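Apart from one protein chain that is not included, each protein chain of the complex appears where it belongs.
Naming follows writing order (A and B), and every chain is counted from residue 1.
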Amino acid sequence: MSVDTLLYWIGMAAVAVAALTGVLDAGRKQMDLIGALLVAVATALGGGTVRDLLLDRNVFWVVDQTYLMAALGAGLLTFFAIRRRDIPPRWFLFPDAVGLALFTVFGTQAALQWHTPWLVASLMGVITGVIGGVLRDILCNDVPSVFLKGELYASAAWVGALVLILLQEFGIGPLTAAWAAMATVLAIRLLALRFRLTLPALGPRP
Amino acid sequence: MSVDTLLYWIGMAAVAVAALTGVLDAGRKQMDLIGALLVAVATALGGGTVRDLLLDRNVFWVVDQTYLMAALGAGLLTFFAIRRRDIPPRWFLFPDAVGLALFTVFGTQAALQWHTPWLVASLMGVITGVIGGVLRDILCNDVPSVFLKGELYASAAWVGALVLILLQEFGIGPLTAAWAAMATVLAIRLLALRFRLTLPALGPRP
Partner (left out) sequence: MSVDTLLYWIGMAAVAVAALTGVLDAGRKQMDLIGALLVAVATALGGGTVRDLLLDRNVFWVVDQTYLMAALGAGLLTFFAIRRRDIPPRWFLFPDAVGLALFTVFGTQAALQWHTPWLVASLMGVITGVIGGVLRDILCNDVPSVFLKGELYASAAWVGALVLILLQEFGIGPLTAAWAAMATVLAIRLLALRFRLTLPALGPRP
């Protein structure tokens, strides 16, 4: 399987997963069908859109509307699934971590192929990974959860993006590097959730 | 009258109407003159700007500053009108519905002329129609009203955009199709307001 094919399916899977989390979140705000679908589309396509605009590439889902269909399809299915019965919020942590890993690799690799400097490429990975969720939280009028004291969300993405860049710098092939980077993001995020690992934070002194 | 001329004036009218609604909304948040004008500009030009960025076109108001002048002029007039006396909120529903119809047609047609796939073109119409209002609500720190359980706002735009695309697919001229699509958006939105039509929604079970 070529890197481009892998990236294509990674992107598609990340889009579907993010659309699902968008609808789950919209469910807490009394949104109607179209509102929930628009939040799903913004969550699913937002990160990659910002990345493509910043890199002055063609926006990925404008060129290939399969992504848009995947986001709308996943959003619709989720909408009718959660109307039937409640889904506990913690069910959504694992798909969300998978989506973060997928988007981070998708975003970093796309920036590298565009020959941006390495620090910019790693930030593009983080942006692709987290902006969708930031948009989702802004549209639902919450402080974006990525920014709050939490369990290594953006940090996991950043480390994964740097792993992806470093491995390729040392001559590892892009396919192997992509799997290693995804495993890194997923491992850091899941371990942080399990053991409540956090970074130093600001805020009112105890 | 050519399609381009019609689109030009449709766009200009939509911009002025949206600037008006932006200032009306800013009036509820103790904004000063410049703050209200900036919200007016964001409401009026936001949807078309996002569409042009996504399509990688030149941003319409950067190329032709008449749009910017229309937004600032309409915003200024509204500011001094509502400082003089209160305007009941329901007065703003009809111009807002007209603006939605105008922007949807303006956005969808611009995307079609850019040869995007049809589903993308219809979403561009919805984006052009609703993003201005979403920006307005985010800048005023509200949950965007389009997403909430409501009277077919984004849905009216989506149906209108699909009507515009379908009619032209069946060989109807773009001018006729544009009038039909605007009538569709306006009719759905006004009927929904009158008869309180809504879509299925998420949220706390009764």
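To be clear about the criterion, a contact is a pair of C-beta atoms (placed from the backbone, for glycine too) under 8 Å apart; a residue touches a chain by one contact, two chains touch by 3 or more.
Not measured: the values here are computed from a predicted model.
Residue in contact with the omitted chain (choice from A:77, A:120 or A:166): A:120. Residues of chain A that touch the chain left out of the display are 53-56, 116-117, 119-120, 123, 126, 130, 134, 138, 141-144, 146-150, 153-155, 158, 198-204. Along chain B, the points of touch with the absent chain fall at residues 23, 26-36, 38-39, 41, 49, 53, 56, 58-59, 61-62, 65, 68-69, 79, 82-83, 138-141.
In this text, only the chains that are shown with their structure count from here on.
The distance from the centre of chain A to the centre of chain B, with each centre set as the mean of the Cα atoms, comes to 29 Å.
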